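Structure provided below as structure tokens; questions to follow.
Omission of a single protein chain aside, the complex is shown with its protein chains in their original locations.
Then we have chain A:
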Amino acid sequence: MPSEENVQAFCDLLDQMKVSMSAARDIVKTLRERQSTTHELDAREGISLLSLKHHMMLSYLQSLSLLTARRAIGHSLAERSAPEAPFSAKDRPARGDGAGDRVDAMVEARVVLEKVKVLEGRMKYQIDKLVRTAEEGDSATKNIANDPLAFRPNPQALMDQGSEDEDEEGGSIAGDDRDGIYRPPKLAPMPYVEPSKSKDKDRSRRAPVPSALANLAHLDPSKPYMESTSGLGSTPALSSGRARELKRINEFEEENFTRLVMKKKDARRRALDEADIALGGTGMVSARRGRVPGVGLDDEFGDIIKSVGRTRKGVLGDGYEELRQRGKKESVLARSKARSRDDAFDDLGDDGPRQRKRSRFEKEVKAAKKRTNSKASRRA
């Protein structure tokens, strides 16, 4: 005997179904009226791309829900009827009843939707502009410069540029040929400067990266703590190229369970560099030509030594330019200053020009002197 709540629930459900069915009937009635009276739903001449998008999405969702329902019952997805006409035929009939046909319909809808997305992307500019004018109306007060949709690429401009150059060249060539005499172009005389092969020259002339900051280039973003806790001294394996190379060799050996076969010279060099790194050096001991121990200033202080005598602006151009700049006088304003810009930088360590801070002792000495002077003057 079904319980009271179940009976009540069943009646509520039936009422709900009745209400929704009557609503659906009303909607269908209005749609039929619209179709018979207006031309909005007339699809004889095709539909626009945007409405195609909506219709395909709807059919995709319907196929999907039907498919899940049939799968829930237990139908296999393999029963399908062969399509009678190809996809591009205009009047092809609808697909059959099998579950496999629903899958095919979904595949079709998916392909069409993806293509529509691409096409819509190409028309995006036009659509956005139309939508904006529809929403806001014709507002002439809006500034053209602020509006992001007011400018679009104009390929015509590029074509005009190209044709102008050709005309000029054609004119100049025709002019010279008339005389028959070669006239060199009139340019100011310039000294000949050999073009430096900028492979190693450029690298050595540029200001060298300070060694304290050089390690930032090799930091591992997944291990941020490696630099923060070590303060001044960075991990020895990261400081120089040779140190990194040795670390890589070691890793390779451990990974592949072998020891690399090296010549005696290389093995000795490796041992020497590893000892140097263990003692806190840069590991470039063996690369020095003169093997004098203890003379390794270039490695540690290279950036400071090389930057002496260089201006802050760095390399100006060729050597000729640098000489000219060095000989020039500075502007009147710069010359009239008592302290130059370079001096300002030297003072940075001292926190600006040092003021004579009067300590308590000095103040008391001064007060005592004043007292004795005033006493002396009063007495005298």
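Assume a contact is a pair of C-beta atoms (placed from the backbone, for glycine too) under 8 Å apart; a residue touches a chain by one contact, two chains touch by 3 or more; residues count from 1.
Going forward, contacts and distances are computed from a predicted model.
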Name the omitted chain as UniProt records it, choosing among "40S ribosomal protein S24", "Presenilin", "Alkylglycerone-phosphate synthase" or "LSM10 protein". "40S ribosomal protein S24"
Per the whole complex, from A:85, A:127 or A:278 the residue touching the absent chain is A:278
Given the contact definition stated above, which residue among A:88, A:156, A:258 or A:336 touches the chain not shown here? A:258
On chain A, where is the contact patch with the chain that was removed from view? 253-255, 257-259, 271, 274-275, 278-279
